[in-house]
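Please find one structure pasted underneath; my questions will follow.
Just one protein chain is left out here, and the rest sit where they should.
Going in written order, the chains are labelled A, B and C, and every chain counts its residues from 1.
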Amino acid sequence: MTAAPPFWIAQTVTFLTALALVCAFALLAFRSLHLGIRVYAAQSVLLGLAGVLLGGGGVGMGVLAIGLKGAVIPWFLFKMMEEIGVRRESDPYVPPALSLGVGVALALLSYAAFKALPGLSPSVAGGFALSLTLMLLGLWSMAVGRKVIAQILGILVVENGLFVAAISTEFRLPIFIELGLAFDLLIAVMVSSLLVSRIRETYLSIDSERLNRLKG
Amino acid sequence: MALLSVCLAPLLTALACLLDRDDRAAERINVMGSAATFACAALLAAGVLRRGPLLAWGGFFRADALSAFMILIVAFLSLVSALYSVAYMRREAPAGALHWYYALYHAFTSTMLLAVLVDNLGALWIAIEATTLASTFLVGFHRSRHAVEAAWKYIVLCTVGIAFALLGTFLFYYASARGGAPTLSWIGLAGRAGELDPGLVRLGFIFVLFGYGTKAGLAPMHTWLPDAHSQAPTPVSALLSGVLLKCALYGVLRFHILAARSLGPDFSSRLLLGFGLLSLLVATPFILVQRDFKRLLAYHSVEHVGIVAVGLGFGGFWGVYGAMLHLLNHALAKALLFLGVGDIARSFGSRRLHRFSGVLTVLPVTGALFLVGALALAGLPPLGLFVSEFIIAAQGMRSGHAAACGLLVGLIAVILAGLLYHVMPVALGAPRRRPPERPSWLESAPLAVVAVLLLVLGLCIPGPLDRTLSAIAELVSGGPRG
Amino acid sequence: MEPILGAMAALALGALASLLLRGSPRLARLYSCGLAGAGCALLAAACAAALGGAQAAGLTWSGWFPFAALELRLTPLGALFSALVGACGLAASVHGLSYAEEYDHRAGWLGFCYCCFLPAMALVPLAANAFTFLFFWEAMTLASFFIVVLEHENPRNRQAGWLYLVMSQGATVLILLLFLRLHGACGSWSFADFRAAGPGLPSRTRDLIFLLALVGFGTKAGLAPLHLWLPQAHPAAPGHVSACMSGVMVKTGLYGFLLVVFGFLGPGPWWWGALVLAVGAASALLGVLYAVLEPDIKRLLAYSTVENVGIIFMAAAMGLIFSSFGREAAAAAALGAALYHAVNHAAFKSLLFLAAGSVAKSSGTRDLERLGGLIKAMPRTALFFLAGCLALSALPPFNGFVSEWLTFQSLLSGFGLPGTPPRILCLLAAGALALTGGVAAATAVKAFGTGFLALPRSSGAAAAREAGRPELLALAVLAAACLALGLVPGKVLGVLSGPVAGLVGFGGVPAGAASVATSGLGGCSPAILLAAAAAAAAAAWALGRRLGGPGSARRAPTWACGMPGLTPRMEYSAAAFSKPFRRVFGFLYQPRREIRPSAPAGEYFPASIAYSAGIRQLILETLYHPPARVLMRFSHAARRLQAGSINLYLGYLLVALGVLLALFLSGRLG
Partner (left out) sequence: MTRAGAAAFGQSLALIALAPLLAGLIKRLKATLQNRRGPDLIQPYRDLWKAMRKETVVSETASWVTLAVPYVVFGGTAAAAFLVPAALADTPLGPAGDAIALVYLLAVPRFFLALGGLDAGSAFGGMGSSREMMISSSAEPALMLALFAAALEAGTTNLGAMARRMAELGWAGFNPGLALAAAALFLVALAECGRLPVDNPATHLELTMVHEAMILEQSGRGLGLIEWAGMLKLAIFLTLLADLFLPWGAALGADWTQLGLGAALCVLKLCALAVAVALVETATAKLRLFRVPDFLGTAFVLALLALLSQGVVRIGL
């Protein structure tokens, strides 16, 4: 067990991760996709800072997160949206109030799951619980989102959840995990952009409503 | 060294195909490459069988009985599909895209082989994520609207699913922190399984089962499977349903061993049994009313993955033995049927197989192979699946899961009725239309080999295979042959 | 055991030969039927020898599958059924030598399937462990499936084949569960361990195993509510194979039932026997009531197989009831009657199917409406068919009479049982059996009368030629067998005492003269009756000659109400013959009749009248269609689960994860 981080760092990290959780909920609340991408960028930056502050192996990952997910990916998504000319709001299937309610329920479920484990120290349990919450919220926002872009955003939020899990344990994860995370991120963005362009070619709209020909 | 060669061979083939623009050359490289891969795999498997588990790169690569068995299946089926796709894709693929196809095909094979060989669980996750990447482009290869939609669903659902598997891997990693330095190497974890934190292992196994279960097509996470397998080009869908599902199951099996050794067999077996039976129940109605033949075969994959999961769920030496044998049998039968259906659809020039009858009289060889595949899939005796289903059912009754065994055997009979109801009018009957073209011998030869293998497996279990399966069963269930 | 392996080798050779000789159909047919005949002869001889002998030769080869070895044992009961397979196989193969010309366009494939079908069926009764039994059972089903769908151009054959395979697989699933349950109890696959573990099982499990055996083996034997595949599958197969299927394959279902209920479970509660008696009586009645209306000659014989299987199961049920009340002698007698009727049915049903096959081949049709007058064109086939019909309707000199007589005796001795319910059941069963006998006689008269007598009603029937010599040889041998089995009941019961002892542990068949069949309540000797009748006939003939001289008959046209000449349209055809039965048993058939006169050309006489009549398949519509409809409606509803939208699928993922976490939290996952 490496030495516990000094008190002020622990406080700021908790504060930063709490803000990241708020961002995830914000993603569910707001209708507009542009705002959604900005919220995602903010969340990534917050988590990146937390990673840097926690030190150890997390510094490299944190810087990478801030740079890549804070700036490059949002720019890429904005460019893709203009190219496709999608309308601005994401009109989700479920009204925002209900989706927030479900989000809260998912958060409670995640925290209960990890609190039930005896062998975990509170901080690590909190970290894992937060990561599970982010992942479930990402999944929920994908399920609710009507636009293809919403699904890509959902994947990215899920990936942020994994990032939290990676930095939350006091042991630095071997480079494989970091490589895996980066690799997963790369896939999400590259493939989705390729496919979105091909979907645009064929359907001339990225409304996932039109994407349900294959039935039965 | 053999370990590395098995991974490198397909990679080199993929690179060669990528660089060589000419289609004919790509075909030749493809055949040679897949043959080389199969040779390396066979060599490695023989080596493991004789000298026990092999390690390479300081424990990064490991090949025990389970890996050897999987490598053999992956390599053999990719060889069969490769040979088949030479003649098939020449007519199907748009001009100039052929070398892209072969490049992706061999990249896909190499990722699967990597996933099976690598010992580090993190690397296992990365390899399986890589298979998703490679296969997405193959699924969307036809650039038709349906193919793109199928690829999109495939990539989204699998990526999300697998993310949870990574979370599960984290939990296993952190659970090993209790006993000493945390490790992600499977051998390390298996050795120290006793001291892992039970709570973390339980939660970790749930996420891993959910994650890799999505990739393996266990219900209710199977929804991407029918779209992806029916829209992909035939050789790819044969490989997808024949082998890719099995690699995901391999991942689940690795964690099943860890969970069984640390928590005792009940926890993970009960989960696997639950998911297996659910897959069978979900697949049955779809098979009964399915009109599109490829989707019918895709749902059969869900059913048979469910049967393997039920076999593992029953546990014990014979449960695992039957499950692994069923894994092999199904891989062969599914490949045979997918490629057979591809032949028939292409000869008649349409996917709607229900409009054709008398295939046996018009295309005798392809029709016969198609019928053998269908009877094998239905679980009729002289072919392999009957034996493995019998072993699994017997273990089910022995281990006290009488109701589950009854449900398993009952559903298999209902599915048999559904499958034969669809297959018989197509295979038998008076031919309404003569097909414009006939499949070449190059396409039918590999299928014939697979059919003969199925027949052999139905009549007896050869020595080396029996030894491999027993080694795996002892590895997983811990108990001796009882 | 060695001669039996020799027989299997011969059959395997036949299969190989017919595959290799696909090129020349005639050679393929001759080789496959010839070798099959040789193999069956060897098999029959070996099993007949083993019937008497006490030592049960066995063979075990453990190199087959790691978890189960190939175990064969020649028990008396198994030997009896294998001998049946051998005998009928021999007759069918000899008949097939010339009959199978009709299928020469697929001679190779038919020969291969036929030579795989016979060994599989022969080895089922010899299997000594569960896996061997199931393997050959499935192989038998599959081989016969391929024969049923041999002429798959005809959609009816395909539909029959599908129904046959699906119902057989359903039955095999139940049998598999049964063996697995027994295996779960005693941990090994061999039948000896099952026999040891059987009585010790809790009574609820024994009842479950009994019901599984009844439904599983009952479906294969063709008992009433489960018989729907039989009248469609057997006629679809070529004549000489449907003879084997109807004559012997249904007996493997009987063998399985006897093996499990008597062999493994031993005496059980008496309601077991009562249930089997009720099902047997229902099968007998339904089988014969549908047979009497059937115009197609092979479907008529298939329905009568359902009837005879019903009678066999009634006798076996009496055995069950007596053994549950501890009456060994009566149980042995009842089982003797069951096995005797099984042997008799194998003989006369094979004879009838082979003859029907020859008739169908030479006259080109199976429909009794279009047959008629064949006795002039095919005199010898008609004679043998008549012998079969006499045996079918249980008339004295032939073998059907003796076993039905024995069954009546065991039903009558059922009145000695304590308590009122069993006696009332025996009473009703006796009534049902008597009615079945009466209607069976009517069916036989219809089959022979409308099929062979009077004038041919179609050009095909008129142009019929006598069957080939091998066919006649097979028919003659079987007819002689039917007569012989009828005339020496005492000896046959003596031979059957071995298998019966194997079942109830008490072979005790009362000793008597070879030609006399005795039971607790009385005796009968068909030979003496035949002698008395022959003497009386001879006396009458002598009296006639002394009084009226040589008495040579003069030929004159039949009286046709003064019409110029007798035309085939005037005679009674099959539908007309069964009209009274259609009226009397209308509640079962619910016949419908449609007469549509076309627009009347003149004032009184319509230009043409369209007439169509038919009966409702009650069992099909009430027992089979509703569950099938429910299943399909559920499947179509379930299909909407895959509705195509990715959001729905993501929702499934979330729900699955939520349920898993909830289960984990509730701790029920252990």
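Just so we're on the same page, a contact is a pair of C-beta atoms (placed from the backbone, for glycine too) under 8 Å apart; a residue touches a chain by one contact, two chains touch by 3 or more.
Bear in mind the structure is a predicted one, so any value in this text is a computation, not a measurement.
Enquirer: Quick one: jot down which shown chains the absent chain touches.
Expert: The undisplayed chain, in the complete complex, is in contact with C.
Enquirer: Touching the left-out chain: which of C:Val241, C:Ile375, C:Ala479 or C:Leu493?
Expert: The missing chain is touched by C:Ile375.
Enquirer: Using the touch definition up top, pick the residue from C:Ala533, C:Ala607, C:Val630 or C:Val659 that touches the left-out chain.
Expert: Final answer for the missing-chain contact: C:Ala533.
Enquirer: I'm checking contacts with the chain that's been left out. Which of C:Arg583, C:Arg596, C:His625 or C:Arg640 qualifies?
Expert: The one listed residue touching the chain not shown is C:Arg583.
Enquirer: For the chain left off this view, which of C:Ala196, C:Ala560, C:Ala628 or C:Ala643 is in contact with it?
Expert: Answer from the full complex: C:Ala560 touches the omitted chain.
Enquirer: Contact with the hidden chain only, please: which chain C residues?
Expert: On the chain C side, contact with the omitted chain comes from 373, 375-376, 379, 382, 390, 393-396, 401, 404-405, 408-409, 412, 415, 420, 423-424, 427, 430-432, 434-435, 437-439, 441-442, 444-446, 448-450, 453-455, 516, 521-525, 528-529, 532-537, 539-541, 543-544, 547-548, 551-561, 566, 568, 570-572, 576-581, 583-584.
We take it that only the chains that are shown with their structure count from here on.
Enquirer: How many angstrom lie between the centres of chain A and chain B, each centre taken as the mean Cα position?
Expert: Their C-alpha centroids are separated by 31 Å.
Enquirer: Distance from the CA centroid of chain A to that of chain C, rounded to the nearest Å?
Expert: 69
Enquirer: Would you mind listing the residues of chain B that make contact with two or more other chains?
Expert: Only 152-153, 156, 160, 164, 203, 226, 286, 289 qualify.
Enquirer: When you check chain C against every other chain, which residues touch at least two of them?
Expert: Only 639, 642, 646, 650, 653, 657, 661, 664 qualify.
Enquirer: Once bound in the complex, which stretches of chain A touch chain C?
Expert: Chain A residues touching chain C: 93, 106, 109-110, 112-113, 116, 136, 139-140, 142-146, 151, 154, 208-209, 211-216.
Enquirer: For chain A, which residues are in contact with chain B within the complex?
Expert: 113-114, 116-120, 124, 128, 131-132, 135, 138-139, 142, 148, 151, 154-155, 158-159, 161-162, 165-166, 169, 171, 173-174, 176-177, 179-181, 183-184, 187-188, 191-192, 195, 198-199, 202-203, 211-214, 216
Enquirer: Given the complex with chain C, which residues does chain B contribute to the contact?
Expert: 152-153, 156-157, 160-161, 164, 202-203, 206, 210, 214, 220-221, 223-224, 226, 266-267, 270-271, 282, 284-286, 288-289, 318, 358, 360, 375, 380-382, 386-387, 390-391, 393-394, 396-398, 400, 402, 405-406, 409-410, 412-414, 416-417, 420-421, 424-425, 428-430, 460-461, 466, 470, 481
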